[in-house]
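Removed from the display is one protein chain of the complex; every other protein chain stays in position.
Moving on to chain A:
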Amino acid sequence: MAPKKVGTKRKAEKPSEETKTNVVTAQNGDDEHEEVDLLQTFSDNDSSDAEGDDQDSDDSDGYVQQIGSDAGSGDESEEDESDEVDSEDDGTEDEGDSEDSGEDEEESEIDGSEVEGGDEGDVSELEWESDDAMNDFLERLPAKLKNALEASLEARKTSKPVKEQGSKSDTQNKTATDKSIVSKNLKKKSKNEKVDTKKSSVKEKVESGSEDAKKKDEGTKSDVKETEESDIFKDIERRRLDPSTEYESGDTSDEEDIRNTVGNVPMNWYDEYPHIGYDWDGKPILRPKRGDSIDQFLKRMEDPNFFRTVRDPQTGQDVVLSEADVELIKRIQSGQIPDAAFDDEAPWVEYFTSEVMQTPISNIPPSKKSFLPSKHEADKVSYFVSLLKARKMKTKMQRAIENAKKRRKKFYMIWGMDDNTVEPMRRIHNNLTAPKRLLPGHNESYNPPAEYLFNEQEMKQWNLHEDNFRKRKLHFLPQKYNSLREVPAWDRYVRERFLRCMDLYMAPRGVKDRLLIEAEDLIPKLPSPRDLQPFPTTMSMVYEGHTDMVRTITVDGKGQFMISGSDDMTIKVWEVSTGRCMRTINVGGIVRSVCWCPNQALSLVAVAADRKLLLINPGVGDNLVVAKTDSLLKELPEDTTMVPERVKAAIQWEQATSEEWATGIRVVMNHFKEIKQVTWHGRGDYFATVMPEGENRSVIIHQLSKRRSQIPFSRSRGLVQCALFHPIRPMLFVATQKHVRVYDLVKQVMAKKLMTYAKWISSMAIHPGGDNLLVGTYDKKIMWFDLDLSTNPYKTLRVHYTAVRGVAIHKRYPLFASASDDKYVVVSHGMVYNDLNKNPLIVPLKRLQYHESYDDFGIFDVVFHPTQPWVFSAGADKTIRLCT
């Protein structure tokens, strides 16, 4: 019995899920395909299970009920039911699956009602032991009923059993459910009639089946009529039978029997109102009248159905429950399965065996994936983890944007930049663009006009410059071919390409900013000598007359006369402007130094001749001065002070003898050593003599007015070369071989020591301002000392080739001169500015060479004219020369 049932069930469900042809074959082939379609059935059952699960969300035992309904339908109804279902499926083949399932449910619902209808008699057997118990029930009942009704109302849309309950509880009015069922049935019928003629046999069978079912329905219905409140079903039946009213209430399955349209709201909201809601026409439904407690009591006493009368809160109507309802309630109360027909002890039908089968159902071996963890996934996960840790995880959106960007087509500006500027060459700045090749001309044509071809003369020229192709007019020979195809391959192509490449490769592509330093730039910018005029440029006068080397010269303050001292033991007085020797005075010794007294009131020259120092009146110039000088020197000053022995040993003053007087000598001073130099103080009273061999007495300062001498230094500091008075301040410069010491004569201390860094100083000259000293050395150098600046030379000039023997600074013009054994007199510009911030400007100007050398000696002394930019030089060639 059980397997057969299964088979039928399968048969019934299969066509509903699958195609119509299947259904047909299943019906035609009967049970032949049972075992073959095992898997198919399995899947079908699965889907039906899922359906049942869905329904369980609302009603837990829906599935059970369905099964129960199936089970409870009895043996006799089995075949019919399945047939009926089949027919329905046929009819609804166009309408879609969802509707089919709904129809299935409704079909079974009807079955359920039939089953319940069959159990009608049980309800009448219900007996109440006492009033109390009945009351109790009544009190409890409405709540339960209410619940049940609500459940039925909700379940009506989806689940069959509850709907059945709900439909059954609706005694007075025909339920929407019924209507819908009826309508569906009718619809199916009409469709059934349209079914294909091919399957007419099947159709007939189905129709016959449906007719059978109708008959059965009527049978059951008649049973229900027997109960007093079964008019609902009658009505349903009537509608079912009457096709004209079939679609009256609409076609939807979720149509409800709503007489009160207030909806699912708590009905106590309407407690205060006379109505309890609104009917379909919008008219208020009046609260039905309720009798008082006496009426209730009477009703209870009189009405046998009182206990089964409940009030519908929505309509306010009294509803008399049917026997089945009561039975159902009873069963629920007692915790039994509501459906009395459900056999909960029916044997378990094993649709699938629980035994593990030897061979798998499917022949496909399980994939490796199914039992091995995926490495790729693991990688992916670890990658994501790392991204998350690094906070680089991107959302899908971000990734999508990025990918979109990547996928977008990219365009590169090939020839320039976006902003219309030429792109600068990378790595090469300030680039030198390669020269463009000239466009080909007519003569480069393969078929040039005749005038572009070389004539004989041009050809000769071409051949002439065989070696020096750069001299050629063109770098190729224009040639003529009749057609392009006759043009041979360019034989020098490879070479020319190569040369072109070499050109591009070897050419400096960047303009190099070379540091252009020329030797001239390193020379300090000195003004042009032309701008520093006047200065002596040419020799203008030669003073000839000496018979031996002229060692020393001096010029008088006016510049009219000049005195020279020579190795011929004479001094000569010269007229400067004419070169006339005015006087010659024999001094009896080699004259090493002459110096004109700077005092304009005296006509006196100090002449150092060997060990004697002679004060000579040259007798030129102002006669008055000459006479005055004579008279002054004639009488000796009173010698009151004692001369120290040390001084006395070094020097003795002597008045000139009458013979000497006649020659001009006025005073003779005998020194203990050879005098090298004599120099006057600016006022002309003091003068100093220098004896290099005098050791600690090498410098002696004399006072003319008192005819007194003193030795300022007690200690020798080396070979004293020369001494010089400061032109303004009481200071004495003493040059030893390597240093120049500056002594303050008032304080009697050494004020400064100038470092010359030379080996042997030869001469000194001081600037009239007294702040600049010029030193000439035997090692070819001339040094300019700025005494305010430093004790080191401000400038060292190396303008001579041999020993420098004399230096001089002009008193008025910014000139200084140096004389050397190389026969040169170098005249330089030496500008001293009043501005202390400005250093002296020293520019060598002119090299004068007029002297001749004699015995390796060149020029001994150089002196400037006091007022003119003229320079005198005393040479070893026995002459004195004046350059202007």
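Going forward, contacts are C-beta pairs under 8 Å (C-beta built on N, C-alpha and C of every residue); 3 or more make two chains touch, one makes a residue touch a chain; residues count from 1.
Criterion: contacts and distances are computed from a predicted model.
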item: Protein that the absent chain corresponds to, by UniProt name, given "Defective proboscis extension response 5, isoform A", "Mitochondrial import inner membrane translocase subunit TIM50", "Photosynthetic NDH subcomplex B 4" or "Ribosome biogenesis protein WDR12 homolog"; value: "Ribosome biogenesis protein WDR12 homolog"
item: Contacting the left-out chain in the complete assembly, out of A:Glu486, A:Asp622, A:Glu693 or A:Glu852; value: A:Asp622
item: Hidden-chain contact residue, picked from the options A:His429, A:Lys473 or A:Arg580; value: A:Arg580
item: Residues belonging to chain A that touch the chain removed from view; value: 533-534, 540-541, 558-560, 577-580, 582, 620-624, 867-868, 870, 884
